[in-house]
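To keep things clear, I will list the structure first and then write my remarks on it.
A selection of the complex's chains, in situ.
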Amino acid sequence: QDISVEDEVKVDTLFNPEQDGEGLIQKSLPREWTDRIKVSGYIQARYNGLFETNPDLSVPQMDKNWGADKGISLRRVRLKVSGWLLDNVYVYMQADFAGSPTLRDAYMDLYFDHHKSTWVRVGQSKVPFGFENMQSSQFRLPLDRSDPINSALPNERDLMAVLYHTPQKVRKVYEYMKENNLKHSGNYGTFALGAFNGQGINQPDKNANLHMVARASWPFQFANNQIMELSVHGYAGQYVLPNASQDLNTEVDNGNGEMTLVSATGHNFKDARVGGTFVWYPQPIGFQAEYNYGVGPEYDPASELVKEKNLHGGYAMLYGKIHYKNHTFFPFSRYLYYHGGKKFEADARAYRVNDLEIGVEWQPNPAYEIVAMYVIADRSTADHGTREFVDQAGNLLRIQMQINF
Amino acid sequence: QDISVEDEVKVDTLFNPEQDGEGLIQKSLPREWTDRIKVSGYIQARYNGLFETNPDLSVPQMDKNWGADKGISLRRVRLKVSGWLLDNVYVYMQADFAGSPTLRDAYMDLYFDHHKSTWVRVGQSKVPFGFENMQSSQFRLPLDRSDPINSALPNERDLMAVLYHTPQKVRKVYEYMKENNLKHSGNYGTFALGAFNGQGINQPDKNANLHMVARASWPFQFANNQIMELSVHGYAGQYVLPNASQDLNTEVDNGNGEMTLVSATGHNFKDARVGGTFVWYPQPIGFQAEYNYGVGPEYDPASELVKEKNLHGGYAMLYGKIHYKNHTFFPFSRYLYYHGGKKFEADARAYRVNDLEIGVEWQPNPAYEIVAMYVIADRSTADHGTREFVDQAGNLLRIQMQINF
């Protein structure tokens, strides 16, 4: 999302269009359709089968094509249609065509002023929680988002209405980061406050309860141009399992302080997290870390029930940015840790994850890039099928080619 | 579909391209692809959960997200690719990305003359029956089409070949209505005659029988510029139920005047309607009414069979158009009534519908609009599951934000 900062614009509102009298609130759409919207996208092709030590290790949340069968795969085939329709109206639509086509984003932004600093977004879009979730996969260094952060919001998105505010001086920092290819997350508001369904994309809500979300993220730019971004964020709501075994139960307080069993299917589980992010942008050395803590449904092998349990986890990544003869290289190493359930998987499957990744992204030019990443993974999971924790550990080299259009 | 009227063009035909010798029949496509086609679309986001008095009242034909679960939803996410490839060749393609992606339109128009008055349309497109069905959801005032008219053709479209004719003087009235934002239905021919499969969009025909359709719709413009449009239309064919309970039967005459039972699945049911439309366009007060009468499959709870039964229904809408400080408002109130089956629902479910809607559409600018609509609904249905009529009545406030790009 490309926003040019205009230094001197007058404050105005949707509700008093004549106030400035200077045509600052544009009333007519751009004449040519190519000035209203643009078509763009990117494609990611992968090979996950090199030097694989354990073919039984699969990581469906990260990549459905990581597992026993070695083959070439398309992880993302994205097509976007987006544009400024008016000074204060922006539209964004994105579909993914990998596997079977699905809608990712479809939202409208309505700005309340001509600084483009305050706006409301309605539709399907990313929920403002975390840094990694906000950053496009087009720009992220590791091939996939981390379990601890992404397990909060699979596909990162939901149906929502969110109020955003980004002060002008922060937008200048964002633009600096964009111009300098610093792998920023994009403008999802310095401050955000909103409501979303909570059940994920492309499906109706399952209860009469909306999730609430809030986020504050400030990039401090120092005199030497180094930038440090700090973020806190949290959400809370009630979640209905999309996929629970028929005989699977959970326990609820019957009002007398006693616990009774009810079916896990259709039950409203507490689903809440708070988190924090620290980013030091790579000029030329960068460091990025996120952590979150919360409560959510998780399969408990001891009782063979789904319970509301605490979850926690995070990641830390050291990375760099190197120029060599018109090419840009980003070496990186990420360690990630997660202890909790994945609400959107079968039976709110329990996870214990410890992964280390070492890789490099090579950008020969603005049109495409190649990532090679070696993964040392150790993952234990438990659900109502396994009844106990099953551990899979293994290493492999993963390769991705990406083209941006 | 945007057609500019050219006052002086020579009649010509596809079959004698050299006749005029003046290059009036263009033989080369426009050089730039952006001059051949344009990309456009619109998005509708809704919230159906305000002041809901009866969560058991759902209306799947109107909106699958109207019902027990309160949440934000996307009703339509439309992307269109369309354009004039030549003087006399037009292409239109539209997909919907809400929920799971589906094709809506894919057709070609071949014009037989350079007045652009007579053309044949082949492909998937709207069947010319009724006014409301023709009008795009982008422009309609009430959030959803009415049961009495839309039950004729769910999704309004089918696979078809239709001949259209619109005299030049009528196209000038259409253009006047478009320029004045009068909520016209678009140019689907002043006269139309064609054939279509009859089983709806994106699926093969189910019998060796094509439906026939005809329509005439004339807008009378008076000296004071007020416009009254009158329309008559009808279709007839044989319909196969897409979704009938396994043990559900219908009765047929065995040739001796006796009725015998046969399975409803695969049976060819009579499916025919005639209808009429009256529209007085809002300058500034408008009135719109439609009625149709016909025969079609309907579940009969008394006999527990599907039978060919009479159906009838219509709606009447009073509305206005108000300007206030660059904003346009369309207040409206619609009453709708339907008595008949819905052939495309399970067991050709029987319906008795009485709804009253009161709402307003607010257009702050050409890019987006907001509709709020209060609904007082009373709906009885019967199918092979319920075996008798079940009544659901209730009120709620529905809200929609729409962006046009």
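So that you can tell them apart, the chains are marked A and B in the order they are listed, and the count of residues begins at 1 in each.
Operating definition for what follows: contacts are C-beta pairs under 8 Å (C-beta built on N, C-alpha and C of every residue); 3 or more make two chains touch, one makes a residue touch a chain.
Only a predicted model underlies this, so the values are computations on that prediction, with no experimental measurement involved.
Novice: Assuming the 2 chains shown are copies of one sequence, what number of copies does the full assembly in this structure comprise?
Specialist: Number of identical chains in the whole complex: 3.
Criterion: only the chains that are shown with their structure count from here on.
Novice: Between chain A and chain B, what is the gap in Å from one C-alpha centre to the other?
Specialist: 38
Novice: Help me check something: in the complex, which residues belonging to chain A touch chain B?
Specialist: Touching chain B: residues 14, 17-18, 27-29, 32-34, 36-37, 39, 81, 83, 85-86, 89, 91, 93, 95, 101-103, 106-108, 110, 122-124, 159-161, 195-197, 199, 202-208, 210 of chain A.
Novice: Where on chain B is chain A touching in the complex?
Specialist: 34, 38-41, 43, 45, 49, 55, 64-65, 68-74, 77, 79, 97-101, 325-327, 364-368, 401, 403-405
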